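One protein chain omitted, others in place.
Our next item is chain A:
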Amino acid sequence: MLRLNHVQKAYGTPEQPIPVLHDISIDVADGEFCAILGPSGSGKSTLLNIIGVLDHPDAGEIELGGVPIDFGSATEAARLRNQLLGFVFQSFQLLPRLTAWENVALPLLYRGTPRPERKPRALAMLDRLGLGERVHHLPAELSGGQRQRVALARALIGDPKLVLADEPTGSLDSVTAAEVLQLLRQLNRDFGVTLLMVTHDRGLAEACDRSIEILDGRVVSDVRRDG
């Protein structure tokens, strides 16, 4: 499903590079729910951004569904994100002007899905995530957990192969965080979607099929659990 081959990334200037990722190689199987752990500054977000084709690696290559990713073209990258990937952010990143269903339908807009088709699909997805009653609410009218569920619906609406979640529970209290994790787990099973979740919380990582721990841009442990 996802294969990283000797991926390297450094920030800073060419004269004074600050290496962030050293030689990362990971394989993620189809349908896996995988946690990425590590202290602040270890390079988790950098890694996730590269997998999400939001950034490009300095060296190494990444295959998604058996096809090597072409980082050269911004347009190609956008298509890839639109067709194959879903994103969940710590800060939800919902557009405040749009209602819940309009936020959810946004990826379909960039896929060229006609408007009359977008609305029923967004409504159905929100319904599946238990937000059927809140479809016409603005993000400001929703609780943190509800907002993250809207964001999840948006990540899933395009039927992605891989969902990338960077600290999806980071701005939620522990009870809501547990609920969202529960939901992720359930979606992973129901939709068969592959999930990559960055987290600080070892407790949350325990609930995943696999935890990859990163320290200073290197994989230091990779533990699989049997669900």
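As a working rule, a contact is a pair of C-beta atoms (placed from the backbone, for glycine too) under 8 Å apart; a residue touches a chain by one contact, two chains touch by 3 or more; residues count from 1.
The definition used in the following text is that contacts and distances are computed from a predicted model.
Per UniProt, the protein behind the absent chain is "Putative ABC transport system permease protein"; the candidates were "Putative ABC transport system permease protein", "Sarcosine oxidase subunit delta", "3-isopropylmalate dehydratase small subunit" or "Energy-coupling factor transporter transmembrane protein EcfT".
Of A:G52, A:P168 or A:G217, it is A:G52 that touches the chain left out of the display. Among A:I26, A:I62 or A:L80, only A:L80 touches the chain left out of the display. Here the missing chain is touched by one residue of A:P39, A:G65, A:G132 or A:G192, and it is A:G65.
Taking the whole complex into account, chain A touches the unshown chain at residues 49, 52, 54-55, 65, 67, 74-75, 78-84, 87, 89, 91, 93, 95, 97, 106-107, 109-112, 115, 154, 158.
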